[in-house]
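What follows is one structure encoded as structure tokens, with my remarks underneath.
For this view, one protein chain was removed and the others were kept in their places.
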């Protein structure tokens, strides 16, 4: 699946997007974030405070228990500050 | 005191303004309206439905129990429909 | 703070609104309301009668009340009188503040007040327009003004 990062999540991870191939046992968004945090110190720093992380799958907001199976695009970012 | 009439109150009374000299025993707005209704059939028609009458003394809304002593200008009109 | 006026002529809502923010960098939110004449029931024109001395006095008072209730950074209220055709703008309330909640609330407060307390009366060509209970209910939510 394609991962997209925005704002300080992007800055800490160091890239705006990357292709992810999580192992088959990663079922939920929460599990995906745990797995992702182990990829690099930057990933770990970006995802350290999970309460400040928001996730969208295929451009819709999802919670930590959402399933990642079938997701084409997963976006990870801080709380939004538009308007 | 100067009386001003607006909208259908004006139309029924037949004039937009007139000078009033109510007797000294007329103390309140309610009493003034009763006295005014006796001046002509037009006044009576204009003031027949007292719940549809609004009154301002010297450009401030007042209720039926307000005192008329000292009033320079009394305006009598239907509920407003601006905006 | 909030300027108010009544006039027979059309107003330029865009220019009035732009004037509030020109050369300002402290304003974060501008809410404008314009009321238009609707062509209901074959209406050809609305004619607004008003009580000028009371309108001026009450508009000034209610503008001060709004400025006391909310942290505003400017505002303009214009109400037209005379004859207006369908589609024409009849009233403008434009409010500037640092944040949106104050701007929205003050604009709604002023509109609710104009609907229920400003001495204007609409004639639709066949008769006088009746006041709406829903306007009284809307105004009541702000408490005594």
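We call the chains A, B and C, going by the order they appear; numbering starts again at 1 in every chain.
Criterion: a residue touches a chain if its C-beta (ideal position, glycine included) is under 8 Å from a C-beta of that chain, and two chains touch if they have at least 3 such contacts.
Quantities reported herein were computed from a predicted structural model and do not represent experimental measurements.
K.L.:
For the unseen chain, which displayed partners does it touch in the full complex?
P.N.:
A, C
K.L.:
With respect to the chain omitted from the figure, which of C:1, C:18 or C:130 is a touching residue?
P.N.:
If we include the chain that is not displayed, C:18 is the one touching it.
K.L.:
For chain A, enumerate the residues touching the unshown chain of the complex.
P.N.:
Answer for chain A: residues 4, 6-8, 10, 56, 59-61, 73, 75, 77-83 touch the chain left out.
K.L.:
If the hidden chain were put back, which residues of chain C would touch it?
P.N.:
For chain C, the residues touching the absent chain are 13-14, 17-18, 21, 23-39, 86-87, 98, 100-101, 103-104, 107-108, 111, 138.
Just so it is clear, only the chains that are shown with their structure count from here on.
K.L.:
Report the inter-chain centroid distance for chain A and chain C in whole angstrom, where each centroid is the mean of the CA atoms.
P.N.:
It comes to 48 Å between the two C-alpha centres.
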